[in-house]
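Presenting chain A:
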Amino acid sequence: MDIKLEKLLIKQTDFSLRADLTIKDGTTAIIGPSGGGKSTLLLAIAGFVAPSKGSISIGGDVVTDTPPAQRPVTLLFQENNLFPHLTVFQNTGLGVRPDLKLSKTQIDQVEDALNKVGLADMGSRHPSELSGGQRQRVALARALLRDRPILMLDEPFAALGPALRHEMLDLVARIRQEQDSTLLLVTHNPEDALRIAENTILVADGTAMTPQPTAALLNNPPPALAAYLGK
Partner candidate 1 sequence: MKRSLLAAALVTFGGATWAETPTLTVYTYDSFVSDWGPGPAVEAAFEETCGCDLVFVGAGDGAALLARLKLEGARTKADVVLGLDTSLIANAKATEMFAPHNGIPAGLDLPIEWSDDVFLPYDWGYFAFVYDKTLLPNPPASFTALLDSDVSIIIQDPRSSTPGLGLLLWVKEVYGDDAAKAWETLSPRIITVTKGWSEAYGMFLENEADMVLSYTTSPAYHLIAEEDDTKAAAIFDEGHYMQIEVAAKVAGSKQEQLADAFFDFMMSDTFQSIIPTTNWMYPAILPSDGLPEGFIAESTPQKALLIAIDDVEAIREEALAEWLSALSQ
Partner candidate 2 sequence: MVIRPQSMNPVARWSGLAALLFVVLLVAGPLVALWLRASTPSILTSSDWAAVRFTLFQATLSASLSVVLAIPVARALARRSFHGRSILVTLLGAPFLLPVIVAIFGLLAIWGRSGFVSQILLSIGAERLNIYGLSGVLLAHVFFNLPLVTRLILQGWTRIPVEHFRLSAQLGMSPKDLFLRLELPMLRSILPGAFLLVFLLCVTSFAVALTLGGGPKATTVELAIYQALRFEFDLGKAAYLALIQFVICTIIAVWSLRIAVPVAFGGGLSGVVQRWDVSSKLLLWQDSAVLLAVAGFLGAPLIAVLGRGLPALSNLPASIWTAILNSLTVALFSAALSVLLALALAGFIDGLKSRRPKVSFVVEGVGLLTLAASPFVLGTGLFIIIHPIADPFALALPITALVNAAISLPLALRALLPALQHNRLAYGQLSDSLDMQGWSRFRLTTWPTIRKPLGFSTGLAAALSMGDLGVITLFAPPDVETLPLIMYRLMGAYRMDEAASVALILVALTLTLFWLFDRGGRLGHQT
């Protein structure tokens, strides 16, 4: 499903971000210096930040004024993706029904999702009893259940070690393929982008640039990206 940002302007107290671009099916990475507006771009697409100008459309429908829950989008945050007082099972089950009144088949679905992310026996634990990687797996399991056409990740694996991060990225890539969804991923690591993203958007100097093939962009970086990469 395509995401189209037309003449988008997002203004916040201390900075502004412009975007006029289309994100195609497949996997797209968002890269750029911190504080440049990468997260803001995702928040706008998910409906948490209202643009001052321009429009956002997803799969041909204009969603600029649609509330977050009605957008075909799941967004995973850097942290706090889980409610600390709910169990792993409950946190995951929220993806099926926010009031957690689950039928027998729905319970099976939740267990299945936990299975897929490798947390089969952890359903009764609380988030505080999990490692950082396991917590983000719970969030992924919930994203699986929500089954939205667009999955967006805001550096959810930034705190993990390289091996674990790669493992998680591969898991995400697998999920994307399985669900045939559009994946949008903020990262500060060019390696990650190369690993799973065909296209990459550079966000720098208050502008989100048109997506470019990742390898080409990284091999021949424009000045802003070169500065960020230290090349």
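Selection rule: all candidates are chains of the complex that A comes from, given by their letters.
Annotations
The working rule: contacts are C-beta pairs under 8 Å (C-beta built on N, C-alpha and C of every residue); 3 or more make two chains touch, one makes a residue touch a chain; residues count from 1.
Small disclaimer: the values here were computed from a predicted structure and weren't measured.
Note on chain A: across the options 1 or 2, its touching candidate in this complex is 2.
Within the complex, the chain A residues that touch candidate 2 are 43, 46-48, 67-70, 73-75, 77, 79-81, 83, 85-86, 94-95, 98-99, 146.
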